[in-house]
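Of the protein chains in this complex, all but one are displayed in their positions.
Going by the order they are written in, the chains are A and B; count residues from 1 in each one.
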Amino acid sequence: MDVWQQFIILLEGVPLTLSISIFSFLIGIVVGLPLAFIRVYEKEISFVVDAYEKIFRGVPEIVLLLLFFFGLRPFFPFPFGNAFFVACFVLGLRSAANQSQIYRGAIRGVGDEQMIAGMSVGFSKWRAIWYIMIPQVFNFSTSGLGSEYALLIKDSAYVYVIGLAEVMTRSLQLAKSGPGDYVTPFVLGAAIYIALTFPFAFWLDKWGNKRKKKIGL
Amino acid sequence: MLEFLFNPMHQGWIVQGLFLTVEITLFGVLLGLGLGTLLAIGDIYGKKPVKAAIAVYVEIFRGSPLFVQLFLAVYTVPTILNLQIDHAILAFLVFGLNSAGYQKGYVKGAMETILDDQMQAGLSTGMSKIQTLRYVILPQAYRIVIPSWTNEFCSLTKSTATLGYLGFMDLVGAGLAIKGSNYEILPVWIVIGAIYFVWITGFAKIMDVIYEKKRIPGVELAMQS
Partner (left out) sequence: MADFVMEARNVYKTYSIKKIKKGDAACNVPVKHQVEAVKNVSLQIRKGDIKLIFGPSGSGKSTFLRCMAMLDIPDKGEIYLGDECLTAPGADLNKARARIGFVFQHIYLFRHLTALGNVELALRQVLKLPKEEARKRALDALNEVKVSDCINKYPAQMSGGQAQRVGIARAIARNPDIILLDEPTSALDPELTGEVIDTLRDLAKEGTTMLIVSHEMPFAREVAEEMIFYDEGKVVETGPPSLFFNAPNTDRAKQFMTRIINRTTRE
């Protein structure tokens, strides 16, 4: 098999790598934002968020994937029998823990005055968060989110352990099936990952700076 | 359900696995710190080609998954070099080189916040640049870097979980081996996960205490809440 054919096979794994990363990223936003605001504004229950973040900081993604897929599949074939679901579920919740920390920094960046100003015009706490804080939080979290996205692309390689045929899995399959040529598939695989991680983080950072400039920060 | 925990052989595997995980992470993270510091200094003081080389290095190691880097190293480096190299050493090198790519950023960021005035102060007393780096800049930068370094430690430890899939007997390797002897799968992974959790969280806690202890009196370092 020549290099080009190998490359095509690997490229066919890109949609899966991307969709796992993007779904996980979205789950991360949806779960991570509330976690961040709870951590900042609901001090009484912030220990729950703290525990959540600690668990995802302390348990390897691979172990979680194995646990949810192979461990829970016998008990809950739906939804844990679906490898794609498990991948997005685990990586998404892990990302939420990271994103929660990113947003927490961003909330500090936006500043308490904005929250107080929001409440002064009659918003309740959570309505002020929705209308005043959340739109601004993203301006302050672009660089963090850029690296979080890159991290997800890379971590999506872990789903190899539950058998999803994304770029990493395909590299390994090529390496093992080929005539002893281990170098090409992995070098190509690594190059694809670098290509996927590099431009987006760069672009997001630029966009964030432009936004900040636009609103005079 | 947890009977595998009382099987001496399985206990042995788990202990062995924990030992390998701990060993390889600690060495990796320390190699990463040393190399990362050199890269940071090179990036600040180096000429253009040096900076460009460092940027490429960082992009390669940060841009691709550690999983891929590990496979690449373990499967291909011995073939290319036509040498028998212990896989554990290769893995350890990959973790160190990879970690250096991240730690370079942390160390450089910390150095930049103190470099301006402290370097001048150092030079004004007659110390050379290297002496000032050694006795003034780095002692302060390393203090600032502790929280990021702790995070790096946590994520590096988690990435070592890939080792089990390269045939190493790390914690995940132990789990895979135990699973192979017909036990229920869920409790095995829960126990393995818990061991990781205790080790990582405990180590992070120790680093927090060190950070507090090493704080320069009167100086508020980077806010942590």
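Everything below uses one rule, namely that a residue touches a chain if its C-beta (ideal position, glycine included) is under 8 Å from a C-beta of that chain, and two chains touch if they have at least 3 such contacts.
None of the values given here were measured: they were computed from a predicted structure.
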* Check each of B:12, B:34, B:139 or B:167 against the chain that is not shown and name the one that touches it. => B:139
* To do: Sort through A:114, A:173 or A:209 and give me the one touching the missing partner chain.
  => A:209
* **Options B:8, B:49, B:126 or B:180, residue touching the unrepresented chain** => B:126
* **Positions on chain B where the hidden chain makes contact** => 114, 117-118, 120-128, 131, 135-136, 139-140, 143, 216-219
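As a convention for this text, only the chains that are shown with their structure count from here on.
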* Quick one: chain A and chain B, Cα centre-to-centre, how many Å? -> 21
* Structure fact -> The residues of chain A that touch chain B in their complex are 54-55, 57-64, 66-67, 70-72, 74-75, 104, 108, 150, 154-158, 160-161, 168, 171-172, 175, 182-183, 186-187, 189-191, 193-194, 197-198
* Asked: Can you name the residues of chain B that touch chain A in the complex?
  -> 59-60, 62-69, 71-72, 75-76, 79-80, 151, 154, 157-162, 164-165, 171-172, 175, 179, 185-186, 188-190, 192-193, 196-201, 204, 223, 225
